[in-house]
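Here the complex is missing one protein chain, while the rest keep their positions.
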């Protein structure tokens, strides 16, 4: 018998209620002493795309193991509960709504997919509204214990998995047209743009950048870290997830710019 | 020596301060490597009844062990700090204000009760305001380590424990008169009504329901899960804790209805 695998757990359950704690309880009942890493539970409610982005970006920092994720606005409806094994051997458990796939693609692609609807390891009766507790947590614990993915559900073709296409930013004549993927606690705004697109504008570290949103225009600098701009100054930078982001030094860029998830923003070199 | 028991921990300490973390520190000092499951710490401040309801409902999903709970508006006053053993061998630690009893009743009833006021395992000096740290956490860790409940405090008759009667809903001529027990992060509203009371109204899945609060009247459907009603539609359903609840699909029922804990609501079949 090999050692149990660690479990990582990401959700939009929040910290006010017992949802996260109940899933932990279920895991410890199946696998006493399980190591569970809470990746994040305060993600915006039901925002599958944002959660998929966070999950994909954090995966490289997690030990290989079972990656449980539940952002599941369609719970109890038609969406499929699934477990996946990726090319590099990581295991993923959650709803088939696009949440798991970007992370699995980044770790070698989906090699095996199983449907958990009739899993022998689900808790009966399965409630209509809390599959984290009744399906995903107990299956994750079984996988961590060493049960093969083929034994926790019914195999189906990986090509049937839901795919949430994330559109990239577009480089045009008037700069980079981007969208907001995620706003963090500090008000830093992550965009669907990458370093190559900024380079295509001819921007170098220290250069001025003009930002345009539906609310107006702002002057920023392209730099490396917060202290590269004065206090309250606005910074465009590659963040620790290697995506282009906007921040205000000692301030809140999302509030300053009036931006939330999915909002559009244009970046251009200042003339 | 048997293996240490897991500890579950529920409180209204919140996540902004160090209260929860300090209790974890105390537990790890007494019992290095202890497994602690955080059930919930964001429960409404001082709302013993709501916390007792959450604790009772989540208990079946927790491994048998030591169940630590601290929602304690009377800390430092006359209320008794206690530890209980229930009929099925679970152990409970917290203030004697009604918080622990519903959970203990559901796990075989209170078999043994001890007063922790002079417990040999409390941290001296005991502060007047933080018994979670000074009394409950160290005692919970000792119990998890294997110390008998009779050895952590002074036995007293279980019949002396405070009982927080939770009144049930009433089925009358004009429908079910209920109260709000708990509102979760998603704005779902849990009522003190059960499936039998809804059945007594003659309601079946898919039937229309009229809701009346102090703020007005709303139309809902009786169903099984969120996707049984259209987006923004209102749903009356048996939730994953097996209590009757009200939700808005992709919305916030508590905000829509203007309801908080203890508010009254009437449910009736629509004519």
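Letters A and B mark the chains as written, and numbering starts fresh at 1 in each.
Criterion: a residue touches a chain if its C-beta (ideal position, glycine included) is under 8 Å from a C-beta of that chain, and two chains touch if they have at least 3 such contacts.
Worth saying up front: this structure is predicted, and the values here are computed from it rather than measured.
Participant: Which is it among B:13, B:92 or B:121 that touches the chain not included here?
Facilitator: The single option touching the absent chain is B:13.
Participant: Which positions on subunit B touch the chain that was left off?
Facilitator: 13-22, 24-26, 28-29, 32-33, 45-46, 73-78, 127-130, 133-134
Participant: Counting contacts across the full complex, list the positions on subunit A that touch the omitted chain.
Facilitator: 3, 6, 8, 10, 15, 35, 37-43, 54, 57-58, 61-63, 184-186, 224-227, 237, 239-240, 250
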